[in-house]
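The other protein chains are all here in position, but one chain of the complex has been omitted.
What follows is chain A.
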Amino acid sequence: MEGKAIVITSGKGGVGKTTTTANLGTALAMLDKKVCLIDADIGLRNLDVVLGLENRIVYDLIDVVEGNCRLEQAMIKDKRNPNLFLLPAAQTRDKDAVSEEQMKNLIKELKEKMDYVLVDSPAGIEQGFRNAIAGVDLGLIVATPEVSSVRDADRIIGLLEAEGLNDPQLLINRLRRDMVGRGDMMNIDDIVEILAVEVLGVIPEDENIVISTNKGEPIVLKDKTYSGKAFNNIAKRIEGQDIPLMTIEKESLFNKVKRIVGLS
């Protein structure tokens, strides 16, 4: 069966696209799925660093589309999980080195081999973004509970819909329970009211993420951390086993937020 290609995008920079891609990819691979992550941020690659695979890069995405190597040669197998692969971006090239057509063909080829293809999109709405969304089946939008981030997410949803990528899903990142409790931060309902899309998951602000990113070890490997658990749950929802559980999960998380605030 053909795999599913998902783009992780946001428009705004620094909201956690790369961290999300690395963690969801690892989490899906831990569910015994074959996953390939594509870093579409040509010229500003990061995904390899977050996964701790930088020193294994020999060929990259540009080498593949230019025919300097075969696709298999450029795919780096993760050092922890044999189901996970990374197709790194080129660092010394720019976004025009690849075309939408080439990306489409690449993703088509990967979908035949993989259960999931996750594309890490660059920030912005220019050519890099257009390349990242070419040939994918689903848009996953990452937004933080800030007005600017939500505004950009809204713009991205519009652009995705214009490209025929309907029903994108939302991932709310860096939510601070204490601030939501005090009414200092937008809550999930506020965001959903503006964006009117399905929420796939919520990830709390967690300083462990910074540590894991710097170490090159995805947080999902530590299921005890709250954020790691959140990513693992999202991976399970992507797997689609239980869509009703998603709402329960979302509510329980929300209740948990309320509960903790109530206790404090």
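Please note the rule applied: a residue touches a chain if its C-beta (ideal position, glycine included) is under 8 Å from a C-beta of that chain, and two chains touch if they have at least 3 such contacts; residues count from 1.
FYI, contacts and distances are computed from a predicted model.
Engineer: Can you tell which of "Probable septum site-determining protein MinC", "Membrane protein", "Parallel beta-helix repeat protein" or "Dihydroorotate dehydrogenase" UniProt lists for the chain that's not drawn?
Structural biologist: "Probable septum site-determining protein MinC"
Engineer: Touching the left-out chain: which of A:K4, A:K34, A:R56 or A:R176?
Structural biologist: Hidden-chain contact among the options goes to A:R56.
Engineer: By the contact definition given up top, give the residues of chain A that touch the hidden chain.
Structural biologist: Contact residues on chain A toward the absent chain are 43-45, 54-58, 91-92.
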